[in-house]
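Presenting chain A:
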Amino acid sequence: MENLTTQMAGVPLNHYIYLCAIIFTIGVIGVLTRRNAIVIFMSVELMLNAVNLLLTAFSVHSNDPSGQVFVFFIMALAAAEVAVGLAIIVMVYRNTKSIDINVLNRLKW
Partner candidate 1 sequence: MSTQVFYFVATLSIIFSLMVIFAKNPIHSVLYLILTFFTFTVHYVLLNAQFLAVVNFIVYMGAIMVLFLFVLMLLNLNNETEPSKSPLIKIVGVIAGCCLVVTLVGSFKAASINSPLILKNQGLGLVENLGKELFGPFLLPFELSSLLLLAAMVGAVLLSKKDEVEA
Partner candidate 2 sequence: MEQLLLLIFLPLAGAIITAFAGKSAKIISTVISVASLVLALFIAGNFIPDASTQFEANLPWIADLGIRFHAGIDGISMLVVLLTNLLIPIIILSSYKHDYKNPAAFYALILFMQTGLLLVFTAMDAFLFYIGWEAALIPIYFICAFWGGKDRIRINMKFFVYTIAGSLFMLMGIIYLYLQNPADNFDIQAFYALNLDSAQQGWIFWAFFIAFAIKMPIFPFHTWQPDTYTTAPTQGTMLLSGIMLKMGIYGVIRWLLPIVPTGVQDWSGLAMVLSIIGIVYASLIAFTQKDTKRLVAYSSIAHVGLISAGIFALNQQGMQGAMVQMLSHGINVVGLFFVLDIIFSRTKTNKIEELGGIAKAAPQLAIVFLIIVLGTVALPGTNGFIGEFLLLMGVYNYGIWTAAIAGLTIIFGAVYMLRMYQNVMLGQTNTLTINFKDIQGTEKLVLYIICALIIILGVYPKPLLHITEASVQHLLEQVNQKLTSVK
(Lines give C-alpha, C1' and ligand atoms only; values in the text may rest on other atoms or scores of the structure.)
Protein backbone atom coordinates (compact mmCIF):
# COMPACT_ATOMS: atom_id res chain seq x y z
CA MET A 1 0.00 0.00 0.00
CA GLU A 2 2.70 2.46 0.93
CA ASN A 3 4.58 1.56 -2.17
CA LEU A 4 1.64 1.92 -4.39
CA THR A 5 0.82 5.36 -3.18
CA THR A 6 4.32 6.68 -3.36
CA GLN A 7 4.57 5.51 -6.89
CA MET A 8 1.33 7.23 -7.73
CA ALA A 9 3.32 10.40 -7.83
CA GLY A 10 3.72 10.03 -11.52
CA VAL A 11 0.18 10.93 -12.61
CA PRO A 12 -0.04 14.58 -13.64
CA LEU A 13 -2.73 16.65 -11.98
CA ASN A 14 -4.44 17.60 -15.18
CA HIS A 15 -5.24 13.96 -15.91
CA TYR A 16 -7.29 13.98 -12.76
CA ILE A 17 -8.91 17.11 -14.02
CA TYR A 18 -9.76 15.44 -17.33
CA LEU A 19 -11.14 12.41 -15.62
CA CYS A 20 -13.33 14.45 -13.32
CA ALA A 21 -14.48 16.69 -16.14
CA ILE A 22 -15.51 13.68 -18.17
CA ILE A 23 -17.39 12.08 -15.31
CA PHE A 24 -19.01 15.36 -14.45
CA THR A 25 -20.11 15.73 -18.05
CA ILE A 26 -21.49 12.23 -18.08
CA GLY A 27 -23.52 13.25 -15.09
CA VAL A 28 -24.75 16.32 -16.92
CA ILE A 29 -25.69 14.29 -19.97
CA GLY A 30 -27.57 11.94 -17.73
CA VAL A 31 -29.49 14.76 -16.21
CA LEU A 32 -30.27 16.15 -19.62
CA THR A 33 -31.33 13.02 -21.41
CA ARG A 34 -33.14 10.97 -18.81
CA ARG A 35 -36.65 11.61 -17.61
CA ASN A 36 -36.66 9.25 -14.71
CA ALA A 37 -36.26 11.35 -11.61
CA ILE A 38 -34.25 8.70 -9.80
CA VAL A 39 -31.79 8.31 -12.62
CA ILE A 40 -31.41 12.06 -12.74
CA PHE A 41 -30.72 11.93 -9.06
CA MET A 42 -28.06 9.34 -9.63
CA SER A 43 -26.49 11.50 -12.30
CA VAL A 44 -26.32 14.29 -9.79
CA GLU A 45 -24.51 11.92 -7.45
CA LEU A 46 -22.05 11.20 -10.22
CA MET A 47 -21.36 14.90 -10.61
CA LEU A 48 -20.87 15.30 -6.89
CA ASN A 49 -18.40 12.47 -6.84
CA ALA A 50 -16.46 13.90 -9.71
CA VAL A 51 -16.06 17.05 -7.72
CA ASN A 52 -15.09 15.08 -4.62
CA LEU A 53 -12.35 13.30 -6.46
CA LEU A 54 -11.00 16.51 -7.87
CA LEU A 55 -10.99 18.15 -4.45
CA THR A 56 -9.03 15.25 -3.05
CA ALA A 57 -6.54 15.41 -5.90
CA PHE A 58 -5.99 19.10 -5.33
CA SER A 59 -5.71 18.53 -1.61
CA VAL A 60 -2.92 16.09 -2.22
CA HIS A 61 -1.36 18.36 -4.78
CA SER A 62 -1.20 21.36 -2.47
CA ASN A 63 -0.64 19.30 0.66
CA ASP A 64 -3.61 20.79 2.40
CA PRO A 65 -6.02 18.59 4.35
CA SER A 66 -8.86 21.11 4.14
CA GLY A 67 -9.72 19.83 0.70
CA GLN A 68 -10.43 16.42 2.11
CA VAL A 69 -12.44 17.93 4.92
CA PHE A 70 -14.54 19.57 2.26
CA VAL A 71 -15.11 16.23 0.60
CA PHE A 72 -16.28 14.94 3.90
CA PHE A 73 -18.75 17.75 4.20
CA ILE A 74 -19.97 17.20 0.68
CA MET A 75 -20.61 13.59 1.52
CA ALA A 76 -22.63 14.60 4.55
CA LEU A 77 -24.54 16.99 2.39
CA ALA A 78 -25.11 14.37 -0.27
CA ALA A 79 -26.50 12.04 2.32
CA ALA A 80 -28.90 14.68 3.54
CA GLU A 81 -29.84 15.60 0.02
CA VAL A 82 -30.52 12.06 -1.00
CA ALA A 83 -32.67 11.50 2.04
CA VAL A 84 -34.82 14.52 1.37
CA GLY A 85 -34.76 14.17 -2.40
CA LEU A 86 -35.83 10.55 -2.38
CA ALA A 87 -38.54 11.40 0.10
CA ILE A 88 -39.79 14.02 -2.30
CA ILE A 89 -39.71 11.58 -5.15
CA VAL A 90 -41.74 9.12 -3.14
CA MET A 91 -44.22 11.86 -2.40
CA VAL A 92 -44.44 12.81 -6.02
CA TYR A 93 -44.94 9.26 -7.04
CA ARG A 94 -47.66 8.87 -4.53
CA ASN A 95 -49.48 11.84 -5.94
CA THR A 96 -48.90 11.41 -9.63
CA LYS A 97 -48.16 7.71 -9.98
CA SER A 98 -45.16 8.66 -12.03
CA ILE A 99 -41.64 9.88 -11.59
CA ASP A 100 -41.37 11.34 -15.05
CA ILE A 101 -40.03 14.85 -14.54
CA ASN A 102 -42.06 16.12 -17.47
CA VAL A 103 -45.16 15.45 -15.45
CA LEU A 104 -43.90 17.96 -12.92
CA ASN A 105 -44.59 21.02 -15.00
CA ARG A 106 -46.53 23.03 -12.50
CA LEU A 107 -43.49 25.15 -11.76
CA LYS A 108 -44.34 27.95 -14.09
CA TRP A 109 -45.99 31.32 -14.34
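Criterion applied: all candidates are chains of the complex that A comes from, given by their letters.
Everything below uses one rule, namely that a residue touches a chain if its C-beta (ideal position, glycine included) is under 8 Å from a C-beta of that chain, and two chains touch if they have at least 3 such contacts; residues count from 1.
Note that the structure is predicted; figures quoted are calculated from it, not measured.
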This complex places chain A in touch with one candidate of 1 or 2, number 1
Given the complex, residues on chain A that touch candidate 1 span 1-2, 4-19, 21-30, 32-36, 38-39, 41-43, 45-46, 49, 52-53, 56-57, 59-61, 63, 65-66, 68-69, 71-73, 75-84, 86-91, 93-94, 98-100
